[in-house]
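The other protein chains are all here in position, but one chain of the complex has been omitted.
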Amino acid sequence: MSDTNPSPMNDAILQVDHLSMKFGGLVAIGDLSFQAKRGEITALIGPNGAGKTTVFNCITGFYKPSEGMLTLNRRDGSSYLLERLPNHEIPARAKVARTFQNIRLFSGMTLLENLLVAQHNKLMKASGYTVLGLFGFSGYRKASAESVELARHWLEKADLVDRADDPAGDLPYGAQRRLEIARAMCTGPELLCLDEPAAGLNPKESMALNALLMDIKDNTGTSILLIEHDMAVVMQISDHVVVLEYGRKISDGSPHSVRTDPRVIAAYLGVEDEEVETVLTEVGDEDVIEQLDTGPDSAHGPGTSSSYLAGPVTDTIGHSEGERVTVSKGASKAGQFDAKSSAAASKAAAQAAAPPAKAEPAAAKPTAKPSTAKAPAKSKVAGVSNRLTAPRGGEADNLTRIKGIGTVNEKKLNQHGIFHFDQIAAWKKADVAAVEAYLAFDGRIAREDWVGQAKLLAAGKETEFSRRVDAGKVETSHASGKTAKTVAGKTAAAPAGKRGGRK
Amino acid sequence: MQYFVQQLINGLTLGSIYGLIAIGYTMVYGIIGMINFAHGDIFMVGAFTALIVFLILGALFYSLPVVIALLIMMIVAMLLTSLYNWTIEKVAYRPLRGSFRLAPLITAIGMSIALSNFVQVTQGPRNKPIPPMVSTVYNIEGISVSLKQIIIVIVTALLLALFWYLVNKTSLGRAQRACEQDRKMAALLGIDVDRTISITFVMGAALAAVAGTLFLMYYGVIAFSDGFTPGVKAFTAAVLGGIGSLPGAVLGGLMIGFIESMWSAYFSIDYKDVAAFSILAIVLIFLPSGILGRPEVEKV
Partner (left out) sequence: MAVTVSPERGVVATPVQRATREALYAGAIALGLFVLFIGLRTDQNISNELILVQRWGLLAAVVIATMLGRFLYVAYGQPFLANQKIADIATGLLPESVATRFFRLPYFIAAVVVVAVLALLAGSLDGLLGPGLAGYARFARALAIIYALASVLFYFRTFILAHFSALGITALALYPIIVVAVLAGYAGSMAGGFQGSLKWVDNFGIQILIYVMLAWGLNIVVGLAGLLDLGYVAFYAVGAYAYALLGTHFGLSFWILLPAAGAMAAFWGVLLGFPVLRLRGDYLAIVTLAFGEIIRLVLINWREVTNGSAGISGIPKVTFFGLMTFNVSDPNYIAKVLDIATSSAYYKIFLYYLILGLCLLTAFVTIRLRRMPVGRAWEALREDEIACRSLGINTTTTKLTAFATGAMFGGFAGSFFAARQGFVSPESFIFLESAIILAMVVLGGMGSLVGIAVAAMVMIGGTEVLRELDFLKQVFGPDFTPELYRMLLFGMAMVIVMLWKPRGFVGSREPTAFLKKSKAVSGSFTKEGHG
């Protein structure tokens, strides 16, 4: 089971090599390699469904990985191949403890009992596997008293000692999270894996949690592997960040380098926008939705998440201003960035030919696997009949004068060769369907009668909406002549504000 | 070979009856996740109802075509047995829905005890034999097939077809499947969950009543305590096939039927039940969710 070849100088407590995990056809983790260093806090971040919890489940033996090697090097020099150990031996022998995303406490047992259960193996030995303990041997009594002391120690650390004799199920949410960590610590781990410990905590509880984690790191030497959505927590306490998307590593490094990694930003942006859009759709604010809409992104991934870009990341959006790009549906956010940067070289050609991700195999490569479901949509875009490679006379119409088209969509339409009202006016059903699929608008083009509006505008007439636009009364549109770019900056800032507010 | 085919036919007959009962277990389990221990006794009540109707018919008419008599017995048994199961669900299971998981299991056991003793008290403890209703036996190349067996297989097949249609093609079936997946969500979407569950119990009881009638016709005798063994066997069948799965229940029923008849024929009749139960245990060790059951994913 464990090869105990001593390698004292090994400062990586956990070494993940080429880890893959497949569920049927779904590749939850694909060829993931990273290291967690001893005594550090390593954060594992990524959008929902990226496979972070699955990584934890592989490390702690709940899933047997399809491929790959997980090496754990203990302080005493022994090392264990985790994928070969039975589930329960991983905490017992390799000294890896974990918490769960949806808290798993023994809710009908008291806090103290929860922490005593965590010391099971130690106490079992002390009680002579029950036999000696049954007859009240003193060795067991001593061990028992010590275990209560250890429990008290962690209860104090977790600020729960006043509630030691209450059932765990009775605690408020934040306290349950802390108790779960305290319980994991009672197993005496060398590596502590925490699955979204700050999820659902209020700022105060979040602070307390940070303090607890820092305390653990500083005073016990326990290394921590942390899954976290709250960027504030990640930036504050982690020494090293690994970013996952669709089961693949897209970035790995110090918090600062990861934070400024454009691929990470791209990965996070899409989810954010989708999020905001869902909220707004519920509120029914269509104009704002339109403005935010980045089309393909709403086709993204399995889950929605809450607190992605709280706090610090707001300013990364500042950086990304003007870099918002859209690629075919189904491509990953990071892939979109790749697509954009490589596409920049041959921009005109790429725009004319097909969506960038498709045009650039290199860009598509890291993103080829994920969510292929929406793929067909992109071929449809190519089907819009009356595309132009460039605006006639070098100047496009202000498409935002059509109700339903905002700056973002205007840009997208431009990218796909739609520049003039008369082009939209000439759309047939198939074209509308193709564009709707591309923009991920269901029936909205027909509902808002873009074609009808465009006909009027193409004929030089005005609509009620276009008058308002021209009067500068519509925030989501730009008056004719203004560049799209500046407005795009503004629109990007708006959701950021919202994000901050929502957290 | 003849002998083998003969046993195959016997097994098919027996398996049909088990399958019909097993559906009741599996449906109730699927929709409210509880083992309805009283279902075997519901089967017994069905058989007893058929017996009493048979006697009434005998007293009222000098002679009546067998098919009609059987049909009347079956229909009355289905109606009254459904009423029993409906009442039991309403009185003993519904108030405990969403409560402690073992509580409805205990009330089901209580109901099972109460039902069989109710029949004992009201109808007496002795075996109740009836004269054979159908005695035609066909002999095809040394294999004897009785008309009884043919009736059983045909009735079962027809009922299963009807049942399959109900569950898969009607809005009722859709409501049932919705409740199975997520009862809260189904309720939010306007499905009357209580009604759907009641109907599930009624359907299970109706099938059990048919099984009871066929059992009475086949063996020609019934007693108040006859619910237990077929009940446990049918439950075994449901689990063997994968509890919650309707085709699984039928498959499991047939398997138990075959195992029993083959074991009695080739090994020892004494140990046929032991064989059936042992095979259940062995199958479950290798297929922990039964043959057609959805494997339980352990979400961490």
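Labels A and B are assigned to the chains in the order they are written; within every chain, residues are numbered from 1.
Heads up, the rule we're going with is that a residue touches a chain if its C-beta (ideal position, glycine included) is under 8 Å from a C-beta of that chain, and two chains touch if they have at least 3 such contacts.
In this text, all values refer to a predicted model and were calculated from it rather than measured experimentally.
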Which residue of A:146, A:166 or A:470 touches the chain not shown here: A:166
Candidate in contact with the missing chain, chosen from A:107, A:260 or A:389: A:107
Hidden-chain contact residue, picked from the options A:98, A:263 or A:416: A:98
Chain B residues touching the omitted chain (full complex): 29, 35, 37, 48-49, 51-53, 55-56, 59, 80, 83-84, 87, 91-92, 95-96, 99-103, 105-107, 109-115, 117-124, 126, 128-131, 228, 232, 235-236, 239, 243, 268, 270-271, 273-274, 277-278, 280-281, 284-285, 288-290, 296, 298, 300
In chain A, positions touching the absent partner: 60-62, 87-92, 97-98, 100, 104-110, 112-113, 116-121, 123-124, 127, 130, 133-134, 140, 148, 152, 155, 161, 164-170, 183-184, 187
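Quick note on the criterion: only the chains that are shown with their structure count from here on.
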Cα-centroid distance, chain A relative to chain B, in whole angstrom: 50
